[in-house]
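Complex shown without one protein chain; remaining protein chains in place.
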Amino acid sequence: MAKAAKPRSDARYRKGLSALKRIHGDAGVAVLETLAKTAPKLSEFVIAFAFGEIYARPQLSLRERQIATVASCATLGHALPQLKSHINGALNLGITEDEIVEILTQMAVYAGFPAALNAVGAAAEVFAARRAKAKPRTARTAK
Amino acid sequence: MAKAAKPRSDARYRKGLSALKRIHGDAGVAVLETLAKTAPKLSEFVIAFAFGEIYARPQLSLRERQIATVASCATLGHALPQLKSHINGALNLGITEDEIVEILTQMAVYAGFPAALNAVGAAAEVFAARRAKAKPRTARTAK
Amino acid sequence: MAKAAKPRSDARYRKGLSALKRIHGDAGVAVLETLAKTAPKLSEFVIAFAFGEIYARPQLSLRERQIATVASCATLGHALPQLKSHINGALNLGITEDEIVEILTQMAVYAGFPAALNAVGAAAEVFAARRAKAKPRTARTAK
Amino acid sequence: MAKAAKPRSDARYRKGLSALKRIHGDAGVAVLETLAKTAPKLSEFVIAFAFGEIYARPQLSLRERQIATVASCATLGHALPQLKSHINGALNLGITEDEIVEILTQMAVYAGFPAALNAVGAAAEVFAARRAKAKPRTARTAK
Amino acid sequence: MAKAAKPRSDARYRKGLSALKRIHGDAGVAVLETLAKTAPKLSEFVIAFAFGEIYARPQLSLRERQIATVASCATLGHALPQLKSHINGALNLGITEDEIVEILTQMAVYAGFPAALNAVGAAAEVFAARRAKAKPRTARTAK
Partner (left out) sequence: MAKAAKPRSDARYRKGLSALKRIHGDAGVAVLETLAKTAPKLSEFVIAFAFGEIYARPQLSLRERQIATVASCATLGHALPQLKSHINGALNLGITEDEIVEILTQMAVYAGFPAALNAVGAAAEVFAARRAKAKPRTARTAK
C-alpha cells in the first residue's frame, strides 16, 4: 500500500485500521490492500472515514451498527461482496448465525424476496467457509 | 376495513395487529385502514405477514428489528413514507433521536449521501411533528 | 414543440404519437409537450422509440405490455409519476382497477412492501381523479 | 427440510407448494429446500405467502402474473437468479421464448439498457439449458 | 451550526467549505446548516469528505466532476433534491442548460426513461427559478 503511506500517520486512519482489524480481521485488511493498489484514495476513505470516524462514535454499540450495516447491504442488492464481509464481521463480534439469518429474513419485507434470497445465499457461503476453516486437520483427513 | 374482515379472526392477523399498535400506535393502524380501502389483501399481508409473523419471532429484540428496518428503508431511497413511519415506531420503542440520526449517518457509507440526507430530512420532520404534538396547548397559544 | 418539428414527418414518430394518444389520451400528449420545452430530443425518443417502435411490435398484446410496464414502474420505486401515467393508460385499455391493484400487490414479493405501498397510493390517486372527472356536473352540484 | 416440517400441515403452505411445483417444477422445489437449510422461515414464506396466497388469487391469470414477475425481476437488476427461475416458470406455463425476449426488450425503456441486456443474457442461458436437456441422448452422441 | 463548531478549525473542513461556496453558493451553505441542526456529523462529512477531500483532488476538472455527479444523481432516481442542487452548481461553474439537458437525455439509456424524465423535470424547475431570480424588477412589473 505504498501510495497510501501518508495517511498512516493520521489519527483517524490509525483508529480506523484498528477498528477494521477488530471487526473484519486480517481478511478485511487484505481486501483493502488489494483495493489500494487500484484506488488508494478510496481505500483510505473506507478506513479513515467509515471505520475511523463513523464506527468509532459511541452513539450505537458495534453490535447495533453491524445489524444496520448487514440490513443495508442486503437491501442494496448489488452489494453481495460487502454483505459477505460484514456477515463475517458480525460473526466476529458475537452476533450468531441465527440472528444474521433473522435480519436477512426480515429484509424480505422491505427489499423484496429476491434481495433476501441472494443475501441468505451469501450468508450460507460465509457460514460454510468458517466451518471448513474451523474443522481440525485430522477431521478433514479422516473424511 | 370491511373487505378485510375475514382475516380478523385469524391468529396471525390478530397478533400482527397487536404488534402494529404497540410499535406504530393509532397512526399506523389508520395508514393501513386507508390502504385497505384500495388494496385489502396488501394491507392484510402487512399485518399478518410482516407484523404477525416476522416481528413476533424471538430471534431479535424489537429494538434491533427496528434498527434494521430504519437502515433498510433509508437505504432504499424511495421509501420515505415508510421510513418516517418506522422512525416514529422506533421512538415509540424508546430508541432516541440521537440513535436514529446515528443510524442514518452510518447509511451514507453504504447507500450514499443523497439517501442519507433525504432520510435525515424525513427524520427531522418526524421529530418536529412529535414536538409540536407534545407541546401543551397553552404553550402554543402563548407563542 | 417547435424544436421537435422535424421528426413529426418521421414514420416512427407518427406511429408513436398515435399509440401514445390511444393509450394515454390527450393528457399523455400534454406531458410530452411540456417535456419537449426543456428536452426536445428526450421527448422525441419517448414517442419514436418507446411508443413508435417497441409498443407497436406484435409479439405481445397491448394489455400484456401495460401489465409489464406497471410492474416495472412499481418496482423502480422512484417512478411514481410514470406509474400514475401508465395506470391511467392501463385503465384506458380496459384493464380493471382490481387487476391493477393485484399487480401492485404481487410486486410486494419482488420489490418489497414500501414500493408496493407507494404504488397503491399512486393508484388510489388515479382512481379518485378519474371518478371525480366521471361524475356528471349535476351530481357534483347536488352534493 | 426437517426444520420446516410444521407448516407442511398448513393449507396455505400445501397450496403454495403445489403452485410452486406446477410453475417451477422439481428444480424450484430443490432451490427452496436448499434455502430452508439456512433460512427455514424465509423458505416457508416464499411457499406459503408468495405461492400459497398471492399466486392463487383469481384476479390475474398465471400467464399475466408471470409476465409481471419477469418484468419486475428484470427491472430490479440484482435479481438474475430469480429472473432465470421465473423465465423457466414462464416457459413451463407456455409463454414462448419470443414473448419473454419481448418483455425484456420493453424493460430497456423503464429500467435502462444495462438491466435489459443482463436480463437477456440470463434468458439466453435458460433457453440454452433447456435445449441441451431436450436433446435426445442419441443426438448428443452423434455430435 | 454550533454543534459542528469543532471541525471549522480543521483544514479539510475549511477547504471543503470554500469549495462548497464556490460551486453551490450561499444556498448550498444554507442547506448544510439546516442539515447540521439534525445531523451535525453528517453535515460535517459532506463538507470535509465530499467537498474537502474528493472535489479538491486535481485528477479531474470541476466541470468533469460535476458532469459525473449530475449523471450519478439522475441515475439514482431517489436523489432529486441533490440533483437540483448539483444542476445549480453545474450552472454556477459555466456548464450550460443545453449541456445539462444532454447529460440527462443520455441517462435514459442507462437508468431508463422514468429516471431521465424526472431528472429533466427537476432541471426545468432549477432553470425557471434562476430565470425568475435574474429578471430585473421592472421587467417583471412591465409584464
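For clarity, chains are labelled A, B, C, D and E in written order, and residue numbers in each chain start from 1.
Quick note on the criterion: a residue touches a chain if its C-beta (ideal position, glycine included) is under 8 Å from a C-beta of that chain, and two chains touch if they have at least 3 such contacts.
Model, not experiment: these values are computed from the prediction.
Undergrad: According to the contact rule at the top, which chains on display are touched by the left-out chain?
TA: A, B, C, D, E
Undergrad: Out of A:20, A:62 or A:76, which touches the unshown chain?
TA: Hidden-chain contact among the options goes to A:76.
Undergrad: Given the full complex, what residues of chain C touch the hidden partner chain?
TA: 41, 45, 49, 53-54, 57
Undergrad: What residue numbers in chain D mark contact with the hidden partner chain?
TA: 76-78, 101, 104-105, 108, 112-118, 120-121, 123-124, 127
Undergrad: Need a quick check: the contact residues on chain A for the chain that isn't drawn.
TA: Residues touching the hidden chain, for chain A, are 35, 37-39, 41-42, 45-46, 50, 73, 76-79, 81-82.
Methods note: only the chains that are shown with their structure count from here on.
Undergrad: I'd like the angle of the rotation relating chain B and chain D after CA superposition, in degrees, nearest 5.
TA: Rotation angle, to the nearest 5: 180 degrees.
Undergrad: If I average the CA coordinates per chain, which chain comes out farthest from chain C?
TA: Result for the farthest chain: A.
Undergrad: Looking at chain B with chain E, do both copies bring the same residues to the contact (over half shared) or different ones?
TA: different
Undergrad: Averaging only over C-alpha atoms, locate the centres of chain C and chain E and give their separation in whole Å.
TA: 31
Undergrad: Quick check on chain D: which residues sit in contact with 2+ other chains?
TA: Answer for chain D, listing residues that touch two or more other chains: 41, 45, 49-50, 54, 57, 73, 76, 79, 82, 109-111.
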